[in-house]
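Removed: one protein chain of the complex. Kept in place: all other protein chains.
As written, the chains take the letters A and B, and residue 1 is the first residue of each chain.
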Amino acid sequence: MRSRRWMRVVTTPSGAVAVALLVLVIGLAILAPIIWGDAASEVNDSAPVQGPSSAHWAGTDALGRDIFYRVLVATRLSIELAVMASLLGVVVGTVVGTAPSVLPRWAGRWVSSAVNIAVAFPSLLLVLFFAVVFGVGTTGAVLAIGLAFAPGFARLTQTLSAAVVGRDFVAAARVAGVGRLRILVRHVLPNIGEPLVVNATINAGQALLAFAGLSFLGIGVQAPSYDWGRLLGEGLTQIYVNPAAALAPAVAVVIAGLAFNLLGETAAAVIGVRTGPTRSGPLPATPGRDEPIDASGDQPVLAVENLHVAFPRDGRWATPVRGISFAVRPGEFVGVVGESGSGKSVTALAVSRLIEHPGVVTADRLDFAGVPMLSTPERELRPLLGTSLAMVFQDPTTSFNPTRRVGRQLAEVAEQHQDLRRGPALARAVDRLRAVRIAAAERRAGQYPHEFSGGMRQRAMIGMGLMGTPKLVIADEPTTALDVTVQGQILRLLSEVRAETDAAILLISHDITVVAQTCSRILVMYAGRIVEDLPAADLTRTPRHPYTKALLAVVPDLATDREQPLVAIAGRPPAPEQIPAGCAFAARCPLADERCRTDDPALVQVAQLHRVACWHADDQHDQGTMG
Amino acid sequence: MTAELSSPGRASAAQGLRNPWVAFLIRRLSWLVVSLWVVVTAAFLMIQLVPGDPVRAALGTSAPAELVQARRESLGLDDPLPTQYWNHLRSVLTGDFGTSMTTDLPVSQLVGDRLPTTVTLAALSFVVIILIAVPLGVTIAVLTRGARWRGGELAFTSASVVVAAIPEFLLAVGLVYVFAVTLGWFPVAGGDGMGAWVLPVASLSIGPAAVIARIVRVEVLAVLGQDFVRTARAKRLPPWRIYARHALPNALTATLTLTGLLLTGLVAGTVLVENVFALQGLGSTIVQSILQKDYPVVQGIVLVYGALVLLVNLVVDLVLAALDPRSTIREA
Partner (left out) sequence: MSELRFEHVSVRYGSGRAALTAVDHVSLTVPSGQVVGLVGESGSGKSTLARAAVGLSPVAEGRVVLEGTDVRRLPRRHRPLQMVFQDPYSSLDPRMTIGQSVAEAMPRAAHGGRRGRRLEVARLLELVNLDPERVDMLPGELSGGQRQRVALARALAGRPEVIIADEITSALDVSVQGALLNVVRGLQRELGLSMLFISHNLAVVRYLSDVIAVMYLGRIVEVGPTLDVLSRPQHPYTRDLLAAASHTRHGLDDPLVSIADAEPADAEPADPHHPPAGCRYHPHCPIGPLVHADRRICVSADPAEGAEQRPHHAACHFTEGGEHLLNREEDRHVRGH
C-alpha cells in the first residue's frame, strides 16, 4: 500500500520530471569524472578566459581549462558533499528530535529548549559559525552545513512526533506496558517516517544550495578541488568576458536543486492531501420518484422537489442526497433525523444554498418564500436570504470568527441587508442578544467569541439569525456540541423563537429523542433519501418504516430493561459513492425480500400527512395493529 | 463577607502581576535574556573551539613568535578560561567588541559602519516581498478555491517550486547577467542612488516572495474552509466582504508567524547578496574576516546577527500577541 503511494508520486507530471532530473544528475555524478576527468583538468596556457566556442561550449577559465567539462565533473563532488551534509543533519536532527520522548521529562525539556533557541537562527548563520569553528575547507563545510540543518530537522521531528504521541494509540500502548523506546520504534517513527523522508529530500536540495553558496564565498571547497559553487565564484569574476563561465555552473546547481525540491514537494503533496482527480463525467440525470408535495394549504416557506446533491470523488459522483422532496410551512417545526452519513446536513446546506463548488445541487423545484433559488442569480437572492433565512450550525466554537467581536459579527448582517449604519446596527445586535436572553448584552457584544461559553455562543448564533425577520431557521445539530444540561435551554430558545416570530424551523439532529420532543413533524433520512415523513405525534404510535422503528428502539432511556440486551441494527449504512440498487436499507432490514434488493421504493402517502418509502409499509402496519 | 473582600492596595498589586500582558512580557523578555546569553557564550566558545592557536592561524606561520605572543596577551588568550569568559561577558555588556586583527580598528566601529547597508537591504526586501506575496497569494487562493481552475493552481505551484529552488546568489548572478551585463541598466557592483539597490533587493526578494505567496494561498484556503466563513456566507455577505473582513485577517495572523522566519532568513540572505554585489555590509565583512581569520570581527558580527535575529523574533511575537484577541488571556 505504501509503495503504491510512492508510485503515485512518480506518475504525476512533476514527479516524473523530478525523477528524470534526479536520474540525470546521479548518472552524471557517477560517470562524468570517469569520462571527462582528464579533459576537465587539462591546462591550456594558450587559450585562457575564452568565450563559448565549438571546442569549449562554455568557454575556458583563467588557466584555459574547459568550463563545460569542469561543470560536469564537479557534479560528483557537489552531490556527494550535499548528501553527506544532509545525512548528517537528518541523523543528528532525528536523534535530537526524538530524544525528548525517550529521555526523562526534565532532560527532554532542556533538549527542546536548546532546539528552540537554535532554530531561531537562520541556517546560514549557523553555517558561518561552524565554518569558523571547524576551519575553512571541505570537511569543515560538511560539518557546518550538517549541524546547521540539524536544529530545523529536530524541530520538525519533534513537532511530528508530539502529534503522534498525543494520540490515543500511544496512550493505549503505554497502558499496555510498552516501553518508551519501543513506542518510539513501533508507533512513532513509522507514523512520521514519510514526512521525514520527504523533508530529508528537500533538505538535500537545500544542502546542495548551501554548499554552492559556501564554496562561492570561498569558505567551502578549496582549490585544487572544485564544486559548482567554486566554479561559480571563479566564473563571476569574468562575467563581462565570458558570462557562460558563471551561468553554466549556475544552471547545474539549479537543475540539481530543483530535482531534489520537486521530488520532495510532489511527494509531500501526494502523501499529504489527496487532491482527487478532476473529471467525474457528467452527472446522471435522475427523474423524481417521490410523490409531489401536497399543494393545498398555505404557500410553503420552503418547497423542495427531487433534490440531489453530488460531489465528485475519485472519478465518480458521490451522492449524499438522492432525490428528496418535502415542504416546510410557515410556523412549522420540522425535524430531520438520521445517522451520520444519511445526508441530513448536506440537505440543510443545499436548501440554504451553501453547497460550494465542486458540489452540484439539482432539483426540480427549490423555492424559498416563493422564490426559485436555483434559477435566481445569487446577487438578487442575497437580501432575501440574508434577512429571511437564519442558520444555526453545529459547533458554535468554530462558527464565529475568532478575531472579531461578537456584537460586530451580528451587526454586520444589519449593515449589509438593512442599510443600517455602524451605530444603529450595533444597537440592534445588542437588542438581539438580549432577545436570546444573554445577560449584560451590551458588555457581551464587545467581547470576542472565546470569552463566551458554548451555550452562550449558540444563543448568539440564534440571535444573529434574528437580526432580520426570519421566515425559516435551519438549525444543524445545534445541541450536539453542548452539555446535556445546556441542550434543553437551546431547544427551548428555538421553540420560543418560533412562537414569537412565527418562523418555521428545520431542526437537524442525529438524536431521535431530541427531534421527537421538539418538533411537530419529522423527516427520517437514510442514505440520502427521506424514508419516512410523519407527524411527531405518530412517531411512537404508528411508525411504518423499519428503519424508523429501529432508530426508536436502539436509543436506551431511563426505562430500558437492564436485564435484556440492547437493541442494535446490524451492519452499517452504505457509503454515498456505493449506494446499492433497490432499497438502501435492505441489507440491514429484517423484512427485506427480493424486491427490496432490486427496486428502490418511492416515498408515498400512506395516511394523512404521513409518507413512507417501504415496500412493506402496509404489512407491517397491519401487523402492528393486529399485535 | 471578609473572606470575599480583599484590601484595595493588595488587589491592585496582585492585579499588576495577574495582568496577562505583564506576565507575557516578563516571560518573553526572560526568554530573550537567556537566548542572548546563549549567543554571547557561543561567540565566546567559537574562538576557543578554533583548532590550534587562533592568533598563529591569523598571523600566518611566518609571523615572529613575539608578535604572536603580544597579540595573545592583548586578546587575553593566556588567562584562565573563567577569567576570559568573565572579561568577554563584561566587555560585551559595555559595548566593547575588541579590535580587528587586520585593520586595528575597534570592531564596534566597523560593525557600526557596515550595519546600515545590511539593514537597509533586508528592510527594503522585506517590504517588497510583502507587497508582492500577500496580494498574489490571496488572488490565487480566491481563484483556485474549491478545486476551481486546476490549471492555474498547477502553474502557480510549479512556478513557485522552481523559483524557490533558485538561491538568492544564483538569482543575483542571473540578474547581473541580464540587467547589468547584457542590458546595462544597472551597475554590476557598487554604484550610488536607488539604482544600486534594485538588483540586490530583487535577488533577495523573488525567492521568498514565491514561498510566502504559496503559504498565503494555503492559509487563505484553509481559512476559507472554516466554519466561520460558512457562517459569513450564511449571512449572505458579498464575496469581497467575506474575503476582506473574515478570511484575510485570519490568514494574515497565521502568515505573520512566518514573517519572523522570513526576516531572519533575509538577514542571512544578505551575506551572499552583499558578496555578489560587493556591498560593504556585515555579510561581506564577515566572509572576508573568516577568510582572513580576523576572529574578533567575526565574533562581533556573529553577536550582532544573533541579537538582530532575536530582536526580530521578539517583535513578531509581540505583534502577534497584540493582534490575536485570543492571546489576551481572559480576565478573572
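Here, a residue touches a chain if its C-beta (ideal position, glycine included) is under 8 Å from a C-beta of that chain, and two chains touch if they have at least 3 such contacts.
Keep in mind it's a predicted model, so treat the numbers as computed, not measured.
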The one residue from A:Q222, A:T376 or A:S495 touching the chain left out of view is A:S495
Filtering A:A107, A:V555 or A:L609 for touch with the omitted chain leaves A:V555
Which residue among A:H56, A:H187, A:R322 or A:H545 touches the omitted chain? A:H187
Per the touch definition above, residue among A:W110, A:F169 or A:Y240 touching the missing chain: A:F169
In terms of residues, what is the contact footprint of the unshown chain on chain A? 1, 167-169, 171-179, 186-187, 190-191, 339-340, 437, 453-456, 483-489, 491-492, 495, 510-514, 516-518, 536-537, 539-540, 550-551, 554-560, 562, 565-570, 572
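Operating definition for what follows: only the chains that are shown with their structure count from here on.
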Give, as an integer number of Å, the spacing between the C-alpha centres of chain B and chain A. 31
Chain B - residues contacting chain A, complex: 34-35, 38, 42, 46, 49-51, 145-148, 150, 157-158, 161-162, 164-167, 169-170, 173-174, 176-177, 181-182, 188, 226-228, 230-238, 241, 245-246, 249-250, 253, 264-265, 267-269, 271-272, 275-276, 286-287, 290-291, 295, 298, 302, 305-306, 309-310, 313, 323-326, 330
Per the contact definition, I'd like the list of chain A residues that touch chain B in the complex. 14, 117, 120-125, 128-129, 131-136, 205, 209, 212-213, 216-219, 232, 236, 239-240, 243, 246-247, 250, 253-254, 257-258, 261-262, 265, 269, 275-276, 278, 352, 354, 356-358, 379, 381-383, 385-386, 391, 393, 395, 398-404, 412-413, 416-417, 448, 450-451, 461, 464
